[in-house]
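Sending over a structure as structure tokens; questions will come in a sec.
The complex appears here minus one protein chain, its other protein chains still in place.
Up next is chain A:
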Amino acid sequence: MLSINLKKTWNDFALDVSFDIPSGKITALFGPSGAGKSSILRLISGLEMAEDGFISNGNETWFDKAKGINLHPQQRSVGFVFQDYALFPHMTVEKNVAYGIKEKWRMKEIKDLVDIAGLSGYERHYPEQLSGGQKQRVSLIRAIARKPDILLLDEPFSALDWQTRIQLQEDVKDIITQFNVTTMYVTHDVSEVYKLANNVIVMESGKEIKRGTPEEVFLGKRLSTRVQVTGKVVGIEHDSIMASVTILHADQFFKTLIDTEELKSLNLRVGDDVIVGVKSSDVILFKI
């Protein structure tokens, strides 16, 4: 289990978090931009140093301010997957994947890793010859090839288009599950949390505000007062799902913010009938 307690201040932003990450699970750090999620990954990996606190991985202490311990990134068993891949542009896929492998006898594993990532035939390709999704796969297996105790993913899908993202989310989950590696994953996308994470920690302004399974966090008491519907899938196309809908529960009132000018132009009065529209991107579907 990874235990962290970290404090650090950057100008007017203060990070102050303390939590445990269960072994072998995928934990999402969820929150808006600027909440401090990526900073936590950088502090865990040793790329930055906290001002106070500790980081321990099982019996091993990686950082302890009080005891004056601060292991270099090289000494921490982490794999880091960067948002913009950070592949070495002068090395082939094969060389990138092999970069962190120090034992010569393990070199034969590279081919298996490349196969797992669905990149067979691309071993001799350079990063500039790959698509965004392929680059992120290389980045993932490069990090896993080192057999790290902790895998850290910093918004790994944010630079990808929507369709690639959906496909890659499935692949990433499969790969991580296959290697059974403790994973921390930064995102501000709710659907990604549901798809990938076993647990989620919600961050806001450098602090943890909620923690639990995705269902507990997002469908807990506070959110259930909005609206819940059930339905049946009536059609699936390549990029969308159609479902019939029955409203189970809804708030008595919906409150929505509206611009004064827009309100005037709508000419709404108390008692008027309205259609309530919901953007499809705000809808989450679960199998029940």
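Please note the rule applied: a residue touches a chain if its C-beta (ideal position, glycine included) is under 8 Å from a C-beta of that chain, and two chains touch if they have at least 3 such contacts; residues count from 1.
We take it that contacts and distances are computed from a predicted model.
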item	value
Name of the absent chain as recorded in UniProt (options "Molybdenum transport system permease", "phosphoenolpyruvate--glycerone phosphotransferase", "1-acyl-sn-glycerol-3-phosphate acyltransferase" or "Putative circularly permuted ATP-grasp superfamily protein")	"Molybdenum transport system permease"
Per the touch definition above, residue among A:A28, A:V78, A:I116 or A:L160 touching the missing chain	A:V78
Touch criterion as defined above, residue of A:V17, A:L130 or A:A143 at the omitted chain	A:A143
Among A:A86, A:I166 or A:V190, the residue in touch with the chain that has been omitted	A:A86
Where the unshown chain meets chain A, residue by residue	45-47, 72-74, 78-80, 82, 84, 86-90, 99-100, 102, 142-143, 146
